[in-house]
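As you look at this complex, bear in mind that one protein chain is not there, while each of the others sits in place.
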Amino acid sequence: MEDLIVKLKSEIIKQLNFEDLTVEDIDTDAPLFGPEGLGLDSIDALELILIIEKNFRIKITEADDGKSILRSVKTMAEFIEKKRK
Amino acid sequence: MNLYISGIGAVNAGLPSENEKAGGDQSREVSVIRCVEPDYKKYIDPKFARRLSRIIKMGLYAAQMALSEAAVSVPDGIITGTSLGCLADTGKFLNSMIEENESLSSPSAFIQSTHNSISSQIAIATGCNGYNSTYTNRGFSFESALIDAMLQIGENNKAGFLVGSSDEITDELLEILTKPRFLEYSGYNFDNDLKQIFSYGEGAAYFYLTGEKTAGSYCKITSVKTFFTPNAGDDLIKILDDAVSFHEADLHGVDLVLSGGYRRDEALTLSAKLSGAEVVMYKKYCGEYLTSTSYALWLSCMILKHEVDESFIDAGKASTPGKILIMNSYENKYTSFVTVEHV
Partner (left out) sequence: MKQRVFVTGIGIVSAIGRTVDETADSLFSGNTGISGMRYLDSSLKDLFPVGEVKYSNSDLSDLLSIPEAKYSRTFLLSLAAAREAAGERLSSYNPCRLGFVSGNTVGGMDLTEKYFQSMHSGQAADVTGLLQHDCGYSAQKIAEGLNISGYVTTVSTACSSSTNSIMHAAMLIRSGIVDAALAGGVDSLTKFTLNGFNSLKILDSQLSSPFDENRNGLNLGEGAAYLFLESEKSASGHMQDVLCEVKGFGNSCDAFHQTAMSEDGKGPKLAMRGALKSAGLEASEIDYINLHGTGTSNNDLSEGIAIEDVFSGSIPIYSSTKSYTGHTLGAAGAVEAVICTLSIKNGIIFPNINFKTRMKELSVDPVSSLLKKNIRNVMSNSFGFGGNNSSIIFSKGV
């Protein structure tokens, strides 16, 4: 799980262009959207879905609860782990 | 009508005296002059900057700099000229679309590739809900933005508009522009003389313009004219004559010409036609790009503001010019005249 979390964080930094952040700067449990977290918006949400699909070949479908899955790095990792099984 | 200038900003290769700081690159078939990259954080919040490609950052930085000088936080309107738009993001999206066979495309690169992104991001950054437009027409992209500003301010004399341009040169573009087959079609006769002085370039410049003179106004644009001259051939002097007779360009009293041409003989003829005005071929300081007139306008403002070491203007007139003519004729098709005077 730890490797997965590090991978997700480094993809977030790269694809969403957080040039000044390191993996250590991103709180695993903090909300990604909204002012308390990284302040992501709807376009970033699409990028996060792409990160999951590109790196782990897992699609988030209409049946999945996208909002909950993308809530934090932790919830994203948990979703991926679950789908892998 | 006059457009008074009270704020300017730019990201470019710098003043003629500073040009050696610019990223010149002589290693290719045709050389390139790149901008001196500023510290963008000075005017752009890093949180906001992550979504901005370089060309947008260049434009936004120049725009904020102009607003800062004019002591204005929200303009009444924003108009931008960009001839090639957001090339880096266009290339990024295109390449990824092809590599991934039209699946897994990044929305950020797509939305940042649209030409109006520059004007739009400036509006978001400044909270400007006013008039907003973008022109992308080759050698007239910046001039159209200026003319539109004249029209808008003509209807509302109290308005203040932010007007500018941004064009970038990417490695991918340079690769294409320097291919021999492309050079053949480039419209330039690349003989050895031209090769000595020709460079591709890039830059962004923004101007805060008002219809009425303010305490901060230090120069004014007194005319902007464009005419499409595909049949002019090589005859810049004929274009000049036509400009005066058909298009009522007022060139009386011009004492400095910033010319987008490259030929020394042409420069001498121009000077003679304009009662001995000094002629400086400005593209040796900024390179060739389709919105280079904005560099010339920025340089004009810096001269009229007395912030320029004038030794690059050849000997002759002792005093600072009072009326500057910027004349460009990209590929001898896109002919434009801009006159700028002291206030």
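Every chain is named by a letter (A and B) in the order it is written, and numbering of its residues begins at 1.
Please note the rule applied: a contact is a pair of C-beta atoms (placed from the backbone, for glycine too) under 8 Å apart; a residue touches a chain by one contact, two chains touch by 3 or more.
What you see is a predicted model, and the numbers here were worked out from it, not measured in a lab.
Screening B:Ser83, B:Ser217 or B:Ser259 for touch with the missing chain picks out B:Ser83. Only one of B:Ser6, B:Ser31, B:Thr226 or B:Ser259 touches the chain withheld from this view, namely B:Thr226. Considering B:Tyr61, B:Phe93, B:Phe161 or B:Tyr282, the position touching the chain not shown turns out to be B:Phe93 (whole complex). Only one residue in the set B:Lys57, B:His115, B:Lys284 or B:Lys323 touches the chain that does not appear here, and it is B:His115. The chain not shown here touches chain A at positions 41-43, 46. Take chain B: the residues that touch the chain left off the picture are 51, 78, 83-85, 93-95, 97-99, 101-103, 105-107, 110-117, 119-121, 123-124, 126-138, 140-141, 144, 147-148, 151-152, 154-155, 176, 179, 181-182, 185, 226-230, 246-247, 333.
One rule holds in what follows: only the chains that are shown with their structure count from here on.
If you average the Cα atoms of chain A and of chain B, the two centres end up 41 Å apart.
On the side of chain A, the complex with chain B involves touching residues 15-20, 39, 43, 46-47, 50, 53-54. The residues of chain B lying in touch with chain A in their complex are 46-47, 50-51, 104, 106-108, 111.
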